[in-house]
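All protein chains but one are shown in place.
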Amino acid sequence: MISSQIKVVVRFAETDAMGVVYHANYLPWFEIARTALIAQIGLPYTKLQSQGYHLPVLEANVKYKLPAKYDDELLVTATIKEMPALRIRIEYTVHRGNEMLTTGTTTHVFMNNEGHAIRPPEFVIETFKKYF
Amino acid sequence: MISSQIKVVVRFAETDAMGVVYHANYLPWFEIARTALIAQIGLPYTKLQSQGYHLPVLEANVKYKLPAKYDDELLVTATIKEMPALRIRIEYTVHRGNEMLTTGTTTHVFMNNEGHAIRPPEFVIETFKKYF
Amino acid sequence: MISSQIKVVVRFAETDAMGVVYHANYLPWFEIARTALIAQIGLPYTKLQSQGYHLPVLEANVKYKLPAKYDDELLVTATIKEMPALRIRIEYTVHRGNEMLTTGTTTHVFMNNEGHAIRPPEFVIETFKKYF
Partner (left out) sequence: MISSQIKVVVRFAETDAMGVVYHANYLPWFEIARTALIAQIGLPYTKLQSQGYHLPVLEANVKYKLPAKYDDELLVTATIKEMPALRIRIEYTVHRGNEMLTTGTTTHVFMNNEGHAIRPPEFVIETFKKYF
């Protein structure tokens, strides 16, 4: 299992007229957390991109338990629980102190510059093998 | 079953550096489609709000099959398949012509001004009963 | 003078915790209006792009007089008042019925695929000459 955690302070731009964070705005935070996660194991996303690899989102899921508000300081955790095969599944939690506000998952696949789904490149598999 | 369809033209603001629509930006389209859906059966969201009712998102799910691009003209369909009980489940598709680009679901619950989950108000249940 | 007008219905995603449209969210509407404006005179932006031309924003200015709210139906007008030279200046207004909510301007320059500012291509100048 590999896991990474980032801090986010809620921006006013991320709130909506219900006075809380608009529900779509959790997905960019998940993205920051998963970018931190893969950078942490030596696979910075900008490097993957420059080598012609992309990790588009195949599926995203968010469960909203408690609302986040303007200026809240949040901890967003991204976790990969199982050795990725063709698909990479990442799980997320958003906490404000001890309160868990949100959970979610995203599923990804490696894609080349031509937009075709491909197997994870060998150096990625080798990297993951160190952790699982 | 009740269903409603809206047209969306992809804004440049909705694209990302992969040259396609950023994955979080489908959720606001789903919201426009479900607002049209409940307005179509006589429950405009602004009226629900003015009466102290809200329909926050409990869960959202999006599956990305093909990417939408800048200036694409899309049809977003929202469908309620079963008579809602405490929770209201809405399904979505996004089409570009005959291509289905995206599917999704959201789950909602009625909430009062104090932020508590409540049963759907009687006039909402009566309205739904006409359709199921 | 050339002018174009588009209709926008305020999305819930565009509001903020003050209950009104977040101030940055007028800029995407300006973009839709100016895209309609240049398409109207025969220069669709997607065609300009496919020929290697871009129209990045050099400067943007927005004046907020009255707030727009969720579900408001707005008219956004884009106007070019003077024959463009190297720079193209576009003016905007946002109306809700007779009320003028917002005004703005953006300034643009033609850019090639290499990211260099260039003179407007000849066919663009010829097109503009028909209107000024």
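In order of appearance the chains are A, B and C, and numbering begins at 1 in each one.
Just so we're on the same page, a residue touches a chain if its C-beta (ideal position, glycine included) is under 8 Å from a C-beta of that chain, and two chains touch if they have at least 3 such contacts.
From a predicted model like this one, the values you see are computed outputs, not experimental measurements.
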{"item": "Candidates C:2, C:41 or C:60 - the one touching the absent chain", "value": "C:60"}
{"item": "Full-complex contact with the absent chain, from B:70, B:92 or B:128", "value": "B:70"}
{"item": "Hidden partner interface residues of subunit C, rising order", "value": "18, 23-25, 27-28, 54, 56-64, 67"}
{"item": "Residues of subunit B in contact with the chain not shown", "value": "12-13, 15-17, 19-20, 22, 24, 69-70"}
{"item": "Positions on subunit A where the hidden chain makes contact", "value": "9, 11-13, 27-28, 31-32, 35, 45-46, 70-71"}
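Please note the rule applied: only the chains that are shown with their structure count from here on.
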{"item": "Same-residue or different-residue interface between subunit B and subunit C, half as cut-off", "value": "same"}
{"item": "Inter-centroid spacing, subunit B versus subunit A (mean Cα positions, whole Å)", "value": "24"}
{"item": "Distance between chain centroids, defined by C-alpha means - subunit A, subunit C (Å)", "value": "34"}
{"item": "Mean-CA-position distance for subunit C and subunit B (Å)", "value": "28"}
{"item": "Multi-chain contact sites of subunit C, meaning residues that touch two or more partners", "value": "12-13, 70"}
